[in-house]
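Apart from one protein chain that is not included, each protein chain of the complex appears where it belongs.
Naming follows writing order (A and B), and every chain is counted from residue 1.
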Amino acid sequence: MPALFALARSAFQRQFAYRAANLAGLVTNLFFGLLRAAVVIALFEARGGAPVAGYGLRESVTFMGVAQALIGWVALWGWWDLLRSVKTGEIANDLQRPVDFFWYWAAQDFGRAVSQLLMRGVPLLLTFGIAYPIILPADAGQTALLGVSLGLAWFCSFAWRFMFSLVAFWTTDAMGVARIAIFVQMFLAGFFLPITFFPDAISAAIRLLPFAGMINTPIEIFVNVARGADALMAIALQIFWAAALYLGARLVLASGIRRLTIQGG
Amino acid sequence: MIYFRLIAASMRSQLQYRVSFTLDTLGAFLSTFVEFLALALAFGRFGGLGGWSIWQIAFLWGLTEAAFGVMDMLFSGFDPASFSQHVRRGTLDQILLRPVNLIVQILASEFVLRRVGRILEGGLIFVLAVANLGIAWTPLKLAYLPLVFASAVAFYGALFVAGATLSFWTTEALEIVNVFTYGGTTMASYPMNIYTDWLRRIFTYVIPTALIIYYPALFFFDLPDPAGLPVWASFLAPLAGFGLLALAFLGFRFGLRRYASTGV
Partner (left out) sequence: MGAIISLEHLRKTFRVADRPSGRLAGLRGLVAREMRTVTAVDDVSVDIHPGEIVGYLGPNGAGKSTTIKIMTGILVPTSGGVRVNGRVPWRERRAHVAGIGAVFGQRNTLWWDLPVQDSFDLLRHIYAIPAAATRRI
């Protein structure tokens, strides 16, 4: 456990080395947030401001800001560290460490995620909140649910990314496959627009997939669209997918290692 | 010409890896298509955006994406993300030591074929838009369309060149250029009247993104400008696009004096 903590802390600190890059990234994410808010405001104007399935104008504008703020937390634009280490064969070193391989990477990714949230997510939302009136979680209970949901969102996203990076054991084109997965996943996670905005049948189906829990679920709790039993149901689904993705990641890792030892890297 | 020889050589080597090329092209297609898909799927609940229909937005979207894709392919060598690597590693030396025009060499130094995916995506959305819009075509409109497209390619090319120039000063803060390149394309994919005044003014008068596709689109749709600019604003695109590209090349030559050639 102390080893995992040290790994997370060092990954957390490493992010601070890229000061200018992070500042530039923050400005870019914020700019996109402002554009997306303008789009959603124009959409609601066309409807005379009437809410859609619990989303009023303010909830929807807040959704855009929070979605932009969570990009770093769930590494939405891709995460190549593990994939690269499989490709270059460095993975052989990591596998020999006295720390479990899955948690070795999870700890580092958690450190990265926390620093991205603090360095980019929080300042982004604060600035966004000055430009547009945003909504905050209604009470302490809702905030606690948000915390749990955010944690699960990170874990689901990590387990999924971990599994996907290991595709590099089998193909040299893992990068191309991963890039396609990223865009499909952004759509299915509800990154662009709340999933509820899609036609009923489509939104009902997308909700059941593991990706909704990475973006859409925590934001619905943030803007108080999902409350009480609804929120608990959504979190239960996140827990289900967290477990399923964890098992999946373990299985893929095991067969990847088998392949590695047979082929000798 | 040496440009075509270099490009042909680069294309040959990219096409050697067929699977990788196909996957990358599909990725480039999806990169912004999923965003349009999300908007189109949600549109049913809203029915309009700033007074524009989904196909009018598709017109802006398709034209912007296709032009940016063509630019991204032609100007890959100036892509700030990859050009800054040359500056950081000092590998621009090689290019400076060859007796061929510098800009031609940089343009030819990379030609990322997989960008064709984004061109196809923009093209598809544009064709769907035109098929559904019923634009009152006139000879002038038909003649102006390719010019608008070329101007957009030049305009986004100018932004890439400006970003590449910036890398002589900083390689770390370069992501800021994304605001104007990727942010600019997203912005140009929607009607300008939905943005707050200060944002709209900056992107009309400082970095004239609005003049490139949006104002010409008003002309194609026979719509007046809600912000009150006269009709000729729709015809400034070539001046803005090619003028900025020329300026950007001049600025690049100036920035080159700062090249430090780090390394051995």
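Criterion: a residue touches a chain if its C-beta (ideal position, glycine included) is under 8 Å from a C-beta of that chain, and two chains touch if they have at least 3 such contacts.
In this text, all values refer to a predicted model and were calculated from it rather than measured experimentally.
Q: Which listed residue, A:23, A:180 or A:253, touches the chain dropped from view?
A: Residue touching the absent chain, from the options given: A:23.
Q: Which of B:102, B:128, B:145 or B:227 touches the chain that is not shown?
A: Of the candidates B:102, B:128, B:145 or B:227, B:102 is in touch with the missing chain.
Q: Can you name the residues of chain B that touch the chain not displayed here?
A: Missing-chain contacts on chain B: residues 2, 5-6, 9-10, 13, 91-94, 96-102, 256-257, 259-261, 263-264.
In this section, only the chains that are shown with their structure count from here on.
Q: Measure off the straight-line distance from the CA centroid of chain A to the CA centroid of chain B, and report it in whole Å.
A: 29
Q: For the complex, give me every residue of chain A touching chain B.
A: For chain A paired with chain B, touching residues are 18-21, 23-25, 27-28, 31-32, 34-35, 38-39, 41-47, 52, 172-173, 176-177, 179-180, 183-184, 186-187, 192-193, 197-199, 202.
Q: What residues on chain B touch chain A, complex-wise?
A: 19-20, 23-24, 26-27, 30-31, 33-35, 37-39, 41-42, 44-51, 170, 172-176, 178-179, 182-183, 186-187, 190, 194-196, 199
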